[in-house]
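Omission of a single protein chain aside, the complex is shown with its protein chains in their original locations.
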Amino acid sequence: MAAQPDEEVFVFRTGDMALGVLSARVREVTRMGPLTPLPRTPSFVLGVVGHRGEVLPLIDLLRFFGQGESRPTSRSRFFIGETGSFMAAFFADAVVGLRRILLSDKLPPPLGGGSQAEFLTGVVQSPEFGTLNLLDVAKVITHARAKAVIR
Amino acid sequence: MTTDTPATGGKKKKSTTPSPTPVPASARVTSSEAAALLAAVRNMAEGKYDVRVDLSGLSAESAQLAVAINDLMTRVQEDLAESNYRRERIQHVVDNAIGGLMVVVRQGELSAFNTSTDDPVLAPLLDGFGKVIETLRTFVREINEAALRLSSSANEVLAASTQHESSSTEQAAAIHETTATMEELKHASAQIAENAGSVARVAEETLNSARSGRGAIAEFIQAMQQIRADGIAVSESITKLLRRVERIGTVVEVIDEIADRSDLLALNAALEGSRAGEAGKGFSIVAAEMRRLAENVLDSTKEIKNLISEIREATTAAAGAAEASRTATEAGERLGSVAATAVEGILAGVQETSDAARVINLATQQQRTATEQVVASMAEIEDVTRQTTQASKQATSAAAELTQLATRLSELIKRFKAD
Partner (left out) sequence: MKGAALGATELVGIDLVLFEIAGSCYAADLTQVRRIDVDDPTESVGAPFGKPVVGRRALVFGGSGGLDLRLAVDKVMGVERVPFEALRRMPPAAQAPKATIGAWLRGDQTVLLIDLSTLNPFTTSSLEQA
């Protein structure tokens, strides 16, 4: 069987959502450290965390997508997504791991999915996760930065 | 009396005193003259003292004799008169005395006898009578008094006797009643003896039951102590187990932590491998395997943690149960000892009851004997009482008679007026 074009995604869950991020955009997965809340910030920014000498904003994707609120615990994970020189930490309730998905299986994000669809590169139906939403981390970070710049 | 000489006699005496008249010297007693003198003497002998010898025609000698006879006749006539007079007087005194005596006898009037005389001959006699009467008066007075006393005494005796008679009748009734009561008592004591007997039997049975109860309680207490000891051992084991489980929990936490870190490391290694492209492929496989292991470990530790929490729950429940058991057994022991004390009390009480019932049984038997004796005695007493009653009746009638007699005596004595 000839090798089909595929890509590796980092899969995690937050709330009821199963999300996938291109592994190349994931720098590291780590445990939840001390969080410093920020005053008067959008609710999806939980605060800032220090990681390997960097101060990173911690983003709650549940809030970002208006799907509810994550509740961090000491055993919670966050992964560091990067786009160019910009980085942000994303909260994950549970990390599933790395998975390879066939590009042929990748479907475009559902139409009329509202604001969510804007930040997805596509969806994959899999028996393991049901609907796996493929997240465009760069777009999320850029969106957050852009908002900040406007402000 | 000598002064009371009849006048005639005096005259004749005066006329005879200057005698003897001289008788004519020449007188000689002829037969005619002697016959006349003899007649005169014959008259005298016949008590014809008033006839005198006629002197006329008599010789001197006869005249002298005739004068002497006449003088004698006068003298006898005078003495006779004197004697009659004295007889009259004595008769009078005696009649007086007799009259007094008759009054005494007929009327009992002793005080009325008051006859006196100056007659020296009769005086001592009357005096003697007076003394006799006086004595009689004294007697009468005393008898009177005695009769009064007798009457009163007889009355008292009668009263007492009547009283005694009624008392003795009452006594007889009382004795009868007592006898009946004693009969009842006899029956009652027989009943009591029977009851006491059954009490003694019941007490004996209870005693046996209580003894076996005591044994059972002792066994129960022993069992409770054993259970408590076992419970303590169980408790200690549980505590030990809990401590071990806690240690296991700590170890599992450490394992968990290590597994979690391993998971992260493996994950990041996989990411690193992924970035290395084709070159990192093998590395990625190893990392994935490592992650799988770490996840297995995490699953296992999760299971262990679940088991530990189950064990903890179970041991907590067991500890609770052991504690409850301990409390229960302690309560059981306490109850057991209370029960033991109670049973001891019951035993003592029943023993006492049994003893008491036996004593009662014995006592009532003795009582029955005594009662029978009393009944017998009562019968005797009843007999005696009956006799006493009889005697009392007799005494009463005797006393009544005596009273009557005393009354009569008093009446009789009353006829004599001593005062």
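Think of it as A and B in the order they're written, each chain with its own count starting at 1.
The definition used in the following text is that a contact is a pair of C-beta atoms (placed from the backbone, for glycine too) under 8 Å apart; a residue touches a chain by one contact, two chains touch by 3 or more.
Bear in mind the structure is a predicted one, so any value in this text is a computation, not a measurement.
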Omitted chain touches shown chains A
Out of A:Leu61, A:Ala88, A:Leu120 or A:Leu135, only one touches the absent chain, namely A:Ala88
Per the whole complex, from A:Val49, A:Leu62 or A:Val124 the residue touching the absent chain is A:Val49
Given A:Gly33, A:Gly66 or A:Pro108, the correct residue touching the omitted chain is A:Gly33
Chain A positions in touch with the non-displayed chain are 33-34, 36-42, 45, 47-50, 53-57, 59, 86-88, 141, 144-145, 147-149, 151
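Operating definition for what follows: only the chains that are shown with their structure count from here on.
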Expressed in whole Å, how far the mean CA point of chain A lies from that of chain B is 127
Contacts from chain A onto chain B in the complex sit at residues 8, 10, 23-24, 26-31, 75, 77, 95, 97-98
Counting only contacts in the complex, chain B reaches chain A at residues 260, 264, 267-268, 270-271, 274-275, 284, 288, 291
